[in-house]
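Quick one: the structure is below, questions incoming.
Removed: one protein chain of the complex. Kept in place: all other protein chains.
Now for chain A:
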Amino acid sequence: MIIKCPYCGPRDVIEFIYQGDATRKRPEPASTDQAAWNAYVYDRTNTGGSHREFWLHGGGCRQHLVVTRDMSSHAISSVALARDVAASINDGGRA
(Lines give C-alpha, C1' and ligand atoms only; values in the text may rest on other atoms or scores of the structure.)
Protein backbone atom coordinates (compact mmCIF):
# COMPACT_ATOMS: atom_id res chain seq x y z
CA MET A 1 0.00 0.00 0.00
CA ILE A 2 1.24 3.46 -0.82
CA ILE A 3 0.10 6.55 1.08
CA LYS A 4 0.56 9.93 -0.51
CA CYS A 5 1.84 12.08 2.34
CA PRO A 6 1.05 15.75 1.70
CA TYR A 7 4.60 16.61 2.80
CA CYS A 8 6.67 13.69 1.62
CA GLY A 9 4.84 12.43 -1.45
CA PRO A 10 3.89 8.81 -2.18
CA ARG A 11 5.58 6.56 0.38
CA ASP A 12 5.34 2.87 1.19
CA VAL A 13 3.09 1.80 4.04
CA ILE A 14 6.06 0.48 6.06
CA GLU A 15 6.94 4.09 6.88
CA PHE A 16 3.59 4.67 8.57
CA ILE A 17 2.11 3.74 11.93
CA TYR A 18 -1.61 3.04 12.11
CA GLN A 19 -3.17 5.28 14.74
CA GLY A 20 -6.79 4.22 14.72
CA ASP A 21 -10.22 5.34 13.72
CA ALA A 22 -10.39 8.99 12.67
CA THR A 23 -14.16 9.22 12.71
CA ARG A 24 -14.68 9.14 16.46
CA LYS A 25 -15.13 12.40 18.25
CA ARG A 26 -13.50 13.06 21.61
CA PRO A 27 -15.97 14.48 24.11
CA GLU A 28 -15.16 17.85 25.60
CA PRO A 29 -12.33 17.39 28.13
CA ALA A 30 -14.55 18.38 31.05
CA SER A 31 -17.48 16.28 29.88
CA THR A 32 -18.84 13.85 32.45
CA ASP A 33 -21.03 12.06 29.92
CA GLN A 34 -19.87 8.53 30.66
CA ALA A 35 -21.69 7.05 27.68
CA ALA A 36 -19.97 9.48 25.33
CA TRP A 37 -16.57 8.66 26.81
CA ASN A 38 -17.22 4.94 26.61
CA ALA A 39 -18.22 5.31 22.99
CA TYR A 40 -15.10 7.34 22.24
CA VAL A 41 -12.70 4.97 23.93
CA TYR A 42 -14.21 1.62 23.04
CA ASP A 43 -16.79 1.70 20.23
CA ARG A 44 -15.54 1.09 16.71
CA THR A 45 -17.80 0.52 13.76
CA ASN A 46 -16.71 -2.06 11.24
CA THR A 47 -17.79 -0.40 8.04
CA GLY A 48 -17.35 -1.81 4.60
CA GLY A 49 -16.64 0.89 2.08
CA SER A 50 -15.14 4.26 2.82
CA HIS A 51 -13.55 4.83 6.20
CA ARG A 52 -11.29 7.47 7.75
CA GLU A 53 -8.28 6.51 9.79
CA PHE A 54 -5.23 8.16 11.33
CA TRP A 55 -1.77 7.23 10.11
CA LEU A 56 1.41 8.68 11.60
CA HIS A 57 4.20 9.16 9.10
CA GLY A 58 6.68 7.91 11.67
CA GLY A 59 9.41 7.14 9.14
CA GLY A 60 9.04 10.52 7.48
CA CYS A 61 7.69 13.92 8.51
CA ARG A 62 6.07 12.59 11.73
CA GLN A 63 2.77 14.19 10.86
CA HIS A 64 -0.51 12.45 11.56
CA LEU A 65 -2.57 12.03 8.42
CA VAL A 66 -6.25 11.38 7.92
CA VAL A 67 -6.44 8.70 5.26
CA THR A 68 -9.78 7.96 3.65
CA ARG A 69 -9.65 4.38 2.54
CA ASP A 70 -12.08 1.84 1.16
CA MET A 71 -12.24 -1.09 3.56
CA SER A 72 -13.06 -3.55 0.78
CA SER A 73 -10.73 -2.49 -2.02
CA HIS A 74 -8.15 -0.70 0.17
CA ALA A 75 -8.21 2.10 -2.39
CA ILE A 76 -7.20 5.42 -0.83
CA SER A 77 -9.39 8.29 -1.97
CA SER A 78 -7.84 11.12 0.01
CA VAL A 79 -5.04 11.97 2.40
CA ALA A 80 -5.01 15.13 4.50
CA LEU A 81 -3.00 16.46 7.41
CA ALA A 82 -4.77 15.55 10.62
CA ARG A 83 -4.15 19.04 11.97
CA ASP A 84 -6.03 20.58 9.07
CA VAL A 85 -8.91 18.15 9.45
CA ALA A 86 -9.11 18.62 13.21
CA ALA A 87 -8.91 22.39 12.85
CA SER A 88 -11.74 22.45 10.35
CA ILE A 89 -13.88 20.25 12.59
CA ASN A 90 -13.14 22.54 15.53
CA ASP A 91 -14.03 25.60 13.46
CA GLY A 92 -17.17 23.86 12.33
CA GLY A 93 -18.76 24.24 15.74
CA ARG A 94 -17.25 21.54 17.89
CA ALA A 95 -17.45 23.32 21.21
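Note that in this section a contact is a pair of C-beta atoms (placed from the backbone, for glycine too) under 8 Å apart; a residue touches a chain by one contact, two chains touch by 3 or more; residues count from 1.
Just so we're on the same page, contacts and distances are computed from a predicted model.
**Q** Missing chain, UniProt name, options "Anti-sigma-W factor RsiW", "NADH-quinone oxidoreductase subunit F", "Xanthine dehydrogenase family protein molybdopterin-binding subunit" or "Sarcosine oxidase subunit alpha family protein": which is it?
**A** UniProt lists the chain that is not shown as "Sarcosine oxidase subunit alpha family protein".
**Q** Which parts of chain A are in contact with the chain that was left out?
**A** Against the missing chain, chain A presents residues 1-2, 12-13, 17, 19, 22, 26-27, 29-32, 34, 37, 40-42, 54, 56, 58, 62-64, 73-76, 81-84, 86-87, 90.
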